[in-house]
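One structure, as C-alpha cells, below. Some questions next.
With one protein chain held back, the other chains of the complex are shown just where they sit.
Order of writing sets the chain letters: A and B. Residues in each chain are counted from 1.
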Amino acid sequence: MDPRRIAGLLDAPGCRRRLAVDVSGIEPAVLAAAVGAAEGGQSPYARERDGTFAQLALARLPELAARHLGVRAEAVVETDELPSGAGLWSWRAPKLRLGDTDLTVDRVLLVGDGTRLHPIETRSYACLDGQADPTKVAGTARELAVTVAALRQAADEPDQVSSACLLVLPRNFGLNPVGTTLDVAPQLRRLRWVLDRLNAGTDRISAALEGPELVGALGRVPARFGDGCPSCAVYPYCRGDAEQSGAAARAGATVANLCGPVGLAADALALAHGDRVPGDETEHAIATELSRAALAYTQAKTRSQEPS
Amino acid sequence: MSLDVYQRLLALQRRRAVPAASRAHRHLSQRPWVLVGYHLAGEPSAPVAIRYGSFRGQPKLLVVAEPRDRDQRFAALGALARDLATYVSRYTETEPVVRVGNGRDLDVDHCCTDAPQLVVPNEATAHWLDLLGQYLRTLDVDPVLQTAGAHLGWFASRRHLPGSSAVLTATDLLATHWRTGQLPTEDGHLGRLLAWVEPPAGQDAWTAAAAAEQRPPAGPASDPEWDLMTLRPALERAKQLGDVRRLKLAAAEVLDQAWRDTWTALDLVALLPPGGHTAQRWESDRWSWTRHRERVTAGTIRFGGRLSDVPAFRFLHELETRTVALERQMALDDPLVMARWLATGEAVAGTVIKRDLEHTATSARGSALLRPLLWLRTQGFDRPAGTELWLGKVGLTVRASTVDTVELMVTSGAVTRPKFNLLPECDAEVVLAPFGPQQYFPDNLPEELPWPARPTRLAAPAGDAEPAGDTGE
Partner (left out) sequence: MSEAARRHEAAIEQVWDRVRGTDRAVVVDSPPGAGKSTLVRELTKRLVAAGEHVPVVVQTNDQADDLVIALAAAGLRTGRLHGTEWAPPPRWPRDRVRTGTKLGELGGCDVIVGTAAKWAYVKADDRVWPLGIIDESYQMSAAALVRVGHLFDRLLLVGDPGQLAPFTVADEHSVRSLATWPLDTAAGTVLRHHPDTPVIPLPVSWRLAPHTAPVISDAFYTRPFRAGADAQDRRLDLHTLAHPALSQAAETGWALLELPAAHVPRTDPALVSVLADLTHQLVTADASTVDPSGGRPLTSADIAVGVVHRDQKAQVEAALQRLGVTGVTVDTANRLQGRQYEVVLAWHPLSGRRDASAFHLEAGRLCVLASRHRQACVVVTRAGITDQLHAYPAAEPVWLGTDPPQVDGWEANRVFLDRLAPFRV
C-alpha cells in the first residue's frame, strides 16, 4: 500500500467499512467502478506542474537543507539502505514495511543532521506569504507520518528518524522552492494508535470481488456516515445507502450527535412532533431537545410573517 | 444548536431545504459585479476563462489561449482590470455626513452613497480573486493592473469580516438563509446547494443534487477530465491557428451553469425583506470603500503581506466585535434566527400575565429601589433563578419559575417611571433574548507593540531571503 492509502485510515478511523476497504487492499479503480464514482484523476496541467516542480526542488535541496536544518551537503546522494550521519539522500524504491504491510514508495528523500534523519517531502501547492492551505498541509502531514513510522521500523534505533520533516513548496505564484519544517508528531501518535487497533477484528473483504458483488460485501460491513465522508472512495455508495434508508446521519455529524441512537430522520422528527412515545430516557432527552426546537421554529415562522 | 439539527432533519424528510431566515441578512446591490471562472490547474495566477459583468444577460467572456504566456495573460488581465475600473468608477458619488467629533464639535465627513459589490459562486472563487489581486500587485507592468490589484485587495480585506457585504459568495448567501439535509461540506458545492433550495419542478433534492454534481464545477478549478478532453485540444488549436473560437465556446458552455446559479442565488435572497440592521452594516462597507478610494486616488494605498504586529491585534478585535454584533443583530432582526436561542432555552417566549410596577428591592445601602416585576406564561422554562434576560434595552432577572410561568424582575433599562412605557402590557406576546444591546469597546491598542510582545527579530516566513521573481514565470 502507498502512504496515502494508509494515511487514509486517519480520515475516518471510526468507520469499519472504510477500514475494511483499506486493509483488504481493494484496487481503487475496481472500487470506483463498483460504486459508480467518477474517475478521479489529475488534470494534465497539474501533472506537468508537479513534475517540473519536483525537478526544481530536487536541485535546490542542498540549499534548503542548509538553510532549515543547518546541514551542509553538496548534492543528493543515491542510497539503497537507511543512511546515517550527515548528508542528503535519495532512496529509490526503498523496502519499507509498516507492521506487516509493505509500503510502496517511489523514493524517499532524507536529510541527516549527524544524529537524526529528517524525511523531505515536495508538494506543488503554493506557499503564499509563508502560509499554505492548511487542509492540504494536514494531508501531507498524515502521509509523512506514515513514512516516518515505516522508516522508524526500518531503523535500528527508532529515534534515529525524527518527526520533524522538511516540506518543500513553490513560493507564491511561481515555482521557486521554499522549505519549512513540519513536525508530524501528533499525526504519528494518532497513526500508532489506529495501527495498534487495526488488526484486532478488522473486517476483511476479498480483494477479488468486483461490481455488484463488491458492493454487496461493502454493504454487509457496518458504516458510520459523517462529515469526513466526501473524501472517501466509498462515498457515492454510502451516501445513496444513507439516503435510501433515511438515516439522520446523512445530514452530518451535528445531527447524528443530537439524534444519538435514533438513527432515522423520520423517527427523530416523530419524537420532535410528539408522534412517537420516547422508548427510554435517552429518547426522552432527544424528544425534549427537538420538540423545543420544533415549537420554537413553528412559532417563529408565524412571528416572521408579522411586520416587524 | 438544536434548531439547526431540527431544520436539517425537516429538510431531509421533505427532501428540500427549509428556511433558516425570514429576512435578507446581506445587502444586495442593485448592480453587483458577478464573476465566475477557471484557472489552470494548480496555478491561480494563470486564468483560463473568466465570465463577468453586472447584467446577467450580457456577461463578458475572457479566455487566455496560452495561460502560461506572460503577454497573453497580461492582455487578458488588462481587459479585466479595465472593466473592473469602469465598474467601480460608478461608486464615487459622496454625501455629507455629520458626525459628533471630539468634544461637542460636529464634523462633516463625506461617505460614498453606494459601494461596489463583488459576487462569486463559492468560497474558492473568492479566495482565487484574493490571490489574483495579490498577484496583480506584485506586477509593475501596467498601472491599470496595479489599481485592479488594489481593488481586489479591498474586496479581500472585507471578505473575512462578519457582516460585510462587499463580497458575496452564492454558497454563503444560500447557506445563511436556508438549511439543507446534506453534509455541511456538501453545502459548499453551489449546484448541490441550489438543488436543495430550489429543486427543478417535479424533482426532489436528492435527484437534483445528484444531477448538479454531473454538471461542470463552478470553479475556479476545472474538471480534470474536461481539461484533458476539451481544454487541451482547444488550447492547442488556439495556439497553433490563433483561433480562440473553440476555446470560447467550450468555456462559455461550462461556465454558464455557475453564472446562472450565482444569479439565481441573488434572486432567491432578494425575495426576502431586508433585515433591520442590514443597511447599517452596509454603511460600514460604504465608509470602508470611501477610505479605500481616497487612498487609491491619493496614491497612498499600501498592501503588506499578512497582518502582523498591532494591525493583527486590531484585526482580531474587529473580527471579535463583528462576530458578536452580527449574531445578535440577525437574531433581533429575524424571528427565525432568534428561534435558535428559543430552541436551546436561552431565550424565552411567552405572554405577559401580570405586572407589578410598584415593586421595590432594597439596595446594599438599605434604600428602596424601584424594580418592577413581570410574570410570563411560557412553556418548559428550565433555567435557574438569577438567569439574565433582555427585552430590547430592558434587562430582567429571573426570580422564580414553575413549569409554565416565569417571574422576572426588571433590573435595568426601565427602573424609573418615565421609562415604564418600555415595559410590555399585560397580554403582550414577548420574546426575551439572552443578550441586550451591543456594547462597543474601543480597541484601545497602543501604536506599537510593547516589548514583551515584540519579536527580538522580525519573524519572517520561511524562505525570507529568497530572490524576488516568484510571479509565475
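We take it that a residue touches a chain if its C-beta (ideal position, glycine included) is under 8 Å from a C-beta of that chain, and two chains touch if they have at least 3 such contacts.
Just so we're clear, the structure is a prediction, and the values are computed from it rather than from any experiment.
J.: Taking the complete complex into account, tell me which visible chains touch the one left out.
T.: A, B
J.: Given the contact definition stated above, which residue among B:Gly133, B:Gly345, B:Pro372 or B:Gly413 touches the chain not shown here?
T.: Of these options, the touching residue for the absent chain is B:Gly345.
J.: Among A:Pro44, A:Pro83 or A:Gly130, which residue is in touch with the absent chain?
T.: A:Gly130
J.: Which one, B:Arg377, B:Arg417 or B:Arg454, makes contact with the chain that was left out?
T.: With B:Arg377, B:Arg417 or B:Arg454 as choices, the missing chain is touched by B:Arg454.
J.: Using the document's contact rule, name the residues of chain A that touch the chain not shown here.
T.: 10-15, 127, 130-132, 134-135, 137-138, 141-142, 167, 180, 182-183, 185-187, 189-191, 193-194, 197, 224, 226-228, 253, 256-261, 281-282, 284-286, 288-289
J.: Where does chain B touch the missing chain, residue by residue?
T.: These residues of chain B touch the chain that is not shown: 2, 157, 160, 162, 306-308, 310-313, 315-317, 319-320, 323-324, 344-346, 364, 382-385, 387, 444-446, 449-456, 459, 461-462.
One rule holds for everything that comes next: only the chains that are shown with their structure count from here on.
J.: Within their complex, state which residues of chain B touch chain A.
T.: Per the stated touch rule, the residues are 2-13, 19, 22-23, 40-45, 131, 134-135, 138, 180-186, 206, 222, 224-225, 227-228, 232, 276, 305-306, 333-336, 338-340, 342-345, 349, 379-380, 431, 460-463, 466-467, 469-473.
J.: Give every residue of chain A touching chain B within the complex, in rising order.
T.: Touch list, chain A to chain B: 38-46, 49-50, 67-68, 124-131, 170-174, 176, 178-181, 227, 229-230, 243, 246, 248, 250-252, 254-255, 258-259, 265-266, 268-269, 272, 288-290, 292-297, 299-301, 303-305, 308.
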